[in-house]
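For reference, the structure is listed below as structure tokens.
A single protein chain has been omitted; all remaining protein chains appear in their positions.
Labels run A, B and C following the written order; every chain starts at residue 1.
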Amino acid sequence: MSGALDLLTGLAMGLSLVALGTSRLPSLIRVAALQGVVLGTMPLVMEHDLRAMVVVVALATVVMKGVVIPVLLRRAMRTANIDRDMDPLIGFLPSLLLGAAGLIGAVLLARWLPLLPEHHESLLVAGSISTVFSGLLLLIGRSKAISQVCGYLILENGIYMFGLLLISSTPLLVEGGILLDLTVAVFVTGIIVDRIQRAFDSLDTRKLTVLRE
Amino acid sequence: MKESLLILVPLVAAGAAALWPHDRTRPWFLPAAGLAHSLLALWLLVHPPGAPWHPWLGYDPLTRAVLPAVSLLFLVCAAYGVSYLRLRAERPNRVFVAAFLAALGLMSAAHMARHLGVLWIATEAVTLSSVPLLHFNNTPRAFEATWKYLLVGGTGIALSLLGSFCLGYASLHGGGAGDLTFAALAAQGAGLSRPWVLIAWVLLLVGYGTKMGLAPMHTWKPDAYGEAPGIVGAMLAGGVTTVAFTAILRVRAVVDAAGAGVVADRTLLAAGLFSMLVAALFLLSARDFKRMLAYSSVEHMGILSFGAALGGAGLWAAFFHVWNNSMTKGALFLSAGNIRRASGGRTIDEVGGMSVVTPRSSALFMTALFAVTACPPFGPFFSELLILRAAFSTAHGWSAAFMLVCLLLAFLGLSRVVFAVVYGRPPRAARDLGRRFKETLPVLVPPLVLLVLALWLGLATPDVLREAWSSAVGQLTSTP
Amino acid sequence: MSMGRLIVVAIVALVAAAMGGSRRPRWWLALNWVGTAALLGAAMWILGGGAEWEWRSAFAVGGERLHLRLDRVGGWFLVLVAVIGGAGAAYARGYWPDRERPASAGRGRAWWSALVLCMALVLLCANGLHFLMAWEAFALSAFFLITLERERREVRMAGWLYLAASHAGTLALFAFFCLLAARTGSWDLGPMRDRPGLAPLFWVALFGFGVKAGVFPLHVWLPSAHANAPSHVSAIMSGVAIKMGLYGVVRFGGWLPVPAGAGWVLLAAGATSAVLGSAFALAQNDLKRLLAYCSVENMGIMLIGVGTGLLGAGSGDAAWGRVAMAGALLHVWNHGLFKSLLFFGAGSVAHATGTREMSRLGGLWRSMPWTAGLFAFGSMAIAALPPLNGFVSEWMVYLGLLDAAAGHARDAAVIVPATMALGLAGALALAASVKASAVVFLGAARTRVAAGAHECGWWMRLPMLGLAGACVCIALAPLMVWPLIQRSLGTWNIAWRGDGTPVPLAALGAAQCALVAVVAAGGFLLWFRARANGLRRAGTWDCGYSAPTARMQYTGGSFSALAVGWFAWVLRPDRRRRWPKGPFPRHASRVERIPEAVLERVIGPVGDVVMGASAWVRRRQQGVLPDYILYLVLGLVAVGLLVALGGVA
Partner (left out) sequence: MNPALEFVVRLVVWLLLAPLLPGIINRVKAWVAGRRGPPVLQLYYDLARLWRKGVVVSTLASPGFIAGPAVAWVAILGAALLLPLGPLGASPSFRGDVILLVYLLALARFCTAWAAMETGSAFEGMGAAREVSYAVLAEAAIITAVLTLSLQSGSVSLCAMLAPAAGPGAALLAVGLFTVLLAENCRVPFDDPNTHLELTMIHEVMVLDHSGPPLAAVLHGAAMKLLLFSVLLVQAVLPVGKLPAPAAAGVLAAGVLAVGVAIGLVESLLARYAFRRVPLLLTTGFLLCVFALLISWDGGGA
């Protein structure tokens, strides 16, 4: 039970590292999608009594994060005719190393943080922290809009993982609302990316600096 | 039950507007819903409901202390919006009107939220509903602004979600049920796990602080305010920031109940002072008169957090300042919008001498400048003075002195830009454009109304408001 | 008519004048006069021994009940507000009429009444909140008056500088009143000498009021604002508005306990203002700028008097303090009268010639005899020459200082240097006033504009005559105003209540009258003798040079070059010379500019540093989104550290 959850968490952490290391946008999108799917399955593994609502939420997560958003992003990428984040603000190797360091730090931090007894053994907190960190790193370090959206996705995934700690206590209505909001946010972002691509003919955020001081 | 209408009326109106077939008449949904909302909000201000309507949502004293300000601002902006949208007939307004109304409903919901999760959902929804408002102009600049608004704001709000979870975990760890209603959290009080409470506070402050526009998380503000239409800027500066501010206040009350109020106040104070400083520095060399307003907003958010950090009288004055900020910012944005359209320029290199081209809007802009820089007899003068007094009487003298220096720098920057815009010799292009722009009553009365409101708030603050602010202060500080 | 009614009449009339004055000049003048007359009546009633007036409203304004109070300290200043407010209104009718200034004349009338009203309210308000409101409204109306001619760039710059400085002062007053309210628990103002904890607040007030008063080095706004404003505005700014700053110092120096060093600091500031103000005045070549710096000098004299008064009050209510303080108070009136007169005169010159540049004027006495005579009168008064009124007040300040020195007072170590500074300033002021009046009005016209000047109309002349008349009254019958000063002083410091006249004003008045009589007799004697002997006109003796031109006269710059050289360490004149070269030189020139020392050498560099910081933060925000996220994360880290540090403790 807990073993399966840890396995999935470990997988998600590994995927964030992969995301940090990859330069190709399609694979970045794929990694983010895969991570979304992994997370979507987590509640199914965790919950002892599978309520219908949990299943619905999990399925919705998998569909949105695993299918809809990647498709949207890939479309934008194709029209922009790019598939590589050529010159990131933080290089791939340094970001990979930073990500690894973040991972170690996350594990240490999770040890240090006061946790409930049932979470002491779980990787969930460490995974959440390291994923959030990776997401922020992508947001800070990459220059293509699509990479940043992926970073945002991964950041959200990390937060979602932390939310799983509370899944038993949070009303599902709230949970569902949060999920809906996040999804719509990513969706809207995807639309804006699409519009930007049309308006600027580029998804390089370094060109998106008309508005400046 | 009535309070639920505050959310439902705008949302229903939004739906109706989305379905309404005629672009020409659709904008009238705005003032209609705004009027209903304002009347309701004011009625509830005078006759506060007894018990909260729902454990998650309710018109509690804190809502009562600030929501009517947002509602009034919306009403005025909506009235302005009718004539604005008529001028912008070339743009389809279906999405705009619907989103604007939805934003009002969601802002009401966020104000009324008594549950951390609901609060987050409503705030995020406000953010999302304002996206179509931001890129209404459909220019590349507008998309860029929207993009930054989404990503910076999104990251911030994601952090506040993490913070919300942490607060929930603090409850769990402290032996609670993980109930995220503020009442339950505050009731748990010292039973909350202190490290988690502190972590939650950091994340929530930064998260909602991003939404509020505290430095250094303010970076999206000038872009968004600079590119959005005037009414949207006014609503963002006077409404959405208020949502984030009340969110921080609610969280602070929980943190206070958990026994970490001193730490929270210290961070709030530091964030406030830092925001004032950063805003003042930006204002000093501002050239774009709409982006300038964003920095002025950052400055006032700093003042709000400073006031809130002082507690008691300072918090009371901060509520006062919320109202004043809404009114004066609204007046600034609307009059700046007139000038922007009449001049066709953004910066003081392109715009000048508008007192010749648009004398009335320029006078309003100038008056709003004096109002927003705390010149008597406008409201901000009184609220800032009360904040200063509170600071001096709670041994925060040096912070108050720092605030005064920032106020001076901000005044220098603001007045320099406004004088450059209003006085001097208008460029030829502006004169031609200006001749086409008519200063009709519908574009002049709304900012004037806001200024009169700011004046009235200052000179004769209604007792019901005073009482509302006092009870809000009581709600936030009386937790055991 | 009761006091309250007078004040209501004044307020109503001035409000009506401000609201409706822009359209109807005649009604405005009448209303303005009704208002100022009512104010004058109220002030004179109270100075004449009437009971002090106090009124609290039943309604609240800004959360506080109105608390108006007219005592004899406020009344003293109110007289000046009323007199100059009335005289300037008449002057404006001739100087800034609708037909010449269609764009701004109406605005100017409205703001004029607003300014007078707000200054009166500053003097009346006895509640910190309302005091601040009146104060800021007063500052703003002055700003709008200064920028009446806002299509000119230098006017806008001057207006902005004024507003910026004024705002800095106002913010200091925010701090002052908030501190006061925080420590006393109420916004109410009144005597609170028995609370020694309030003493340090004096420094904050001194800064705030000092900016308005134009005390060196806080005077940075003053020269350009006074020079670029319309002259009737310069007159009320220089004659009355800066006195409001002094009022603040006097008022709160009387109501609050003062810290130990207050008298010393005031004396030092006063001496600095007096000496450097007059040095700067002497160095100016712009007539109105010269007058503006003279205001700095005179403010210094008043501060010396007030500082001595504070010292006297602090050393057992010594009589010398009383004398010096009385001199300072009288100088408030005197300076208000003759400085307004001088600015009116300068306005007539500017109106007639279109320039304030002294090196372009000259010989104006022929075309403008009234203005020339009145200006000369004002110059002599401002140089504190007997038998005019400036001397009476300055003499009283001297008397207080000398008394203190002769009595070996405890604070003699500061009083003696201040006396020397006063003497130095007096001599410099004399040089400056000779320069102002002589270069402009005497000799030959240097340019065509000066030659084509015309005398001002009666609307401008009568106010000047009235002010000169008031000066003469005070000069020849100083004993007449003495009881009024006594009452004012008695209110300021209860220990000085009563009629003791330690000042031989009767003798001085008699001496002044005798001097006038003898001067008149001597003048006529000489005149008749010269006429009897035969009076012949001929060209000025040219020392053998046969073709002198008007350009060869001694200019203002050369007149002051010697003394400016001695003060070069602070004046730092910026001289650009082009020497004549070759056997047939084409060009040679010499341009001298006296920089605004404090503005350019102190505030400028500080401003550069702040603007550097501003540029730095702006460079951090160049539209790069990843940077923005980084700032967010940095904010997170900073707040986290703050909490971590505070949370552990």
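Structural remarks
Keep this in mind: a contact is a pair of C-beta atoms (placed from the backbone, for glycine too) under 8 Å apart; a residue touches a chain by one contact, two chains touch by 3 or more.
As the structure is a computational prediction, the values presented were derived from the model and not from experiment.
In the whole complex the chain that is left out makes contact with C. Although one chain is not drawn, the whole complex shows that of C:316, C:548 or C:585 it is C:548 that touches it. Checked against the full complex, the candidates C:66, C:133, C:180 or C:380 give a single residue touching the omitted chain, namely C:380.
Touching the missing chain, out of C:30, C:416 or C:449, is residue C:416.
Residue in contact with the omitted chain (choice from C:405, C:449 or C:644): C:405. The set of chain C residues touching the chain not shown comprises 362-363, 365-366, 369, 372, 376, 380, 383-386, 391, 395, 398-399, 402-403, 405-408, 412, 416, 419-420, 422-424, 426-428, 430-431, 433-434, 437-439, 441-444, 503-504, 507-508, 510-511, 514-515, 518-519, 522-523, 525-527, 529-530, 533-543, 548, 550, 552-554, 558-563, 566.
In this section, only the chains that are shown with their structure count from here on.
Chain-to-chain contact here is organised exhaustively, every possible pair of chains being in touch. Across the structure, the highest number of inter-chain C-beta contacts is found for B-C.
Relative to the centroid of every protein C-alpha atom shown, the closest chain centre, again from C-alpha atoms, is found for B.
Chain A and chain C, compared by their mean Cα positions, are separated by 68 Å. Our note on geometry: chain B versus chain C, Cα centroid distance of 43 Å, whole angstroms. Residue positions 136, 139, 148, 208, 210-211, 213 of chain A each touch two or more of the other chains. In chain C, the residues that reach two or more other chains under the touch definition are 618, 621, 623, 625, 629. Residues of chain C that touch chain B in their complex: 60-63, 129, 132-133, 136-137, 140, 147, 150-151, 153, 156, 159-160, 163-164, 167-168, 171-172, 174-175, 177-179, 181-183, 610-611, 613-615, 617-618, 621, 623, 625, 627-629, 631-632, 634-636, 639-640, 642-644, 646-647. Those residues of chain A whose C-beta lies close enough to touch chain C in the complex are 89, 136, 139-143, 148, 205-206, 208-213.
The touching residues of chain C, counted against chain A in their complex, run 618-619, 621-626, 629-630, 633.
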